[in-house]
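Note that one protein chain is taken out, while the other chains of the complex remain in position.
This part shows chain A:
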Amino acid sequence: MQFMLLFSRQGKLRLQKWYVPLSDKEKKKITRELVQTVLARKPKMCSFLEWRDLKIVYKRYASLYFCCAIEDQDNELITLEIIHRYVELLDKYFGSVCELDIIFNFEKAYFILDEFLLGGEAQETSKKNVLKAIEQADLLQELNAFNVN
């Protein structure tokens, strides 16, 4: 996977994760272009589109679009599955997640993503393990905070 973007129906970026090194300018350009293209598609179209030399796999959950860019030889369906798994993880962690959860706790959303994917590859396929790791890291963080005060 080359990158993952989360954006709202209004075209506001909610989360971005890049697994290829690009300059900020390029990232912005790509984001703008993709958000436009994906939003222009009708709901009953398939989840894939070819864009430059990449394939874009996207899926809409409520008002949020989850959008991944993969290489030509990569498997589209497993990417859809990754998106779905990530949504499930967010849902479990926040307890029926909504867009606001991701906006206000965006660093948590990143931490979950980082436990699930690493360098663009799925690192942990077990939901339980991912959540366990996150919980323990959170616990550690709270302990730290406690010590400071």
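Simple rule for what comes next: a contact is a pair of C-beta atoms (placed from the backbone, for glycine too) under 8 Å apart; a residue touches a chain by one contact, two chains touch by 3 or more; residues count from 1.
Following the convention adopted for this analysis, contacts and distances are computed from a predicted model.
Q: One chain is missing here; what is its name in UniProt, given the choices "Electron transfer flavoprotein subunit beta", "Methylosome subunit pICln", "Cytochrome c oxidase subunit 2" or "AP-3 complex subunit delta"?
A: Its UniProt record gives the name "AP-3 complex subunit delta".
Q: If the hidden chain were put back, which residues of chain A would touch it?
A: 13-24, 26, 28-29, 33, 41-50, 52-53, 73, 75-78, 80-81, 103-104, 106-107, 110-111, 114-115, 118-119, 121-126, 129, 133, 136-137, 140-141, 144-145, 148
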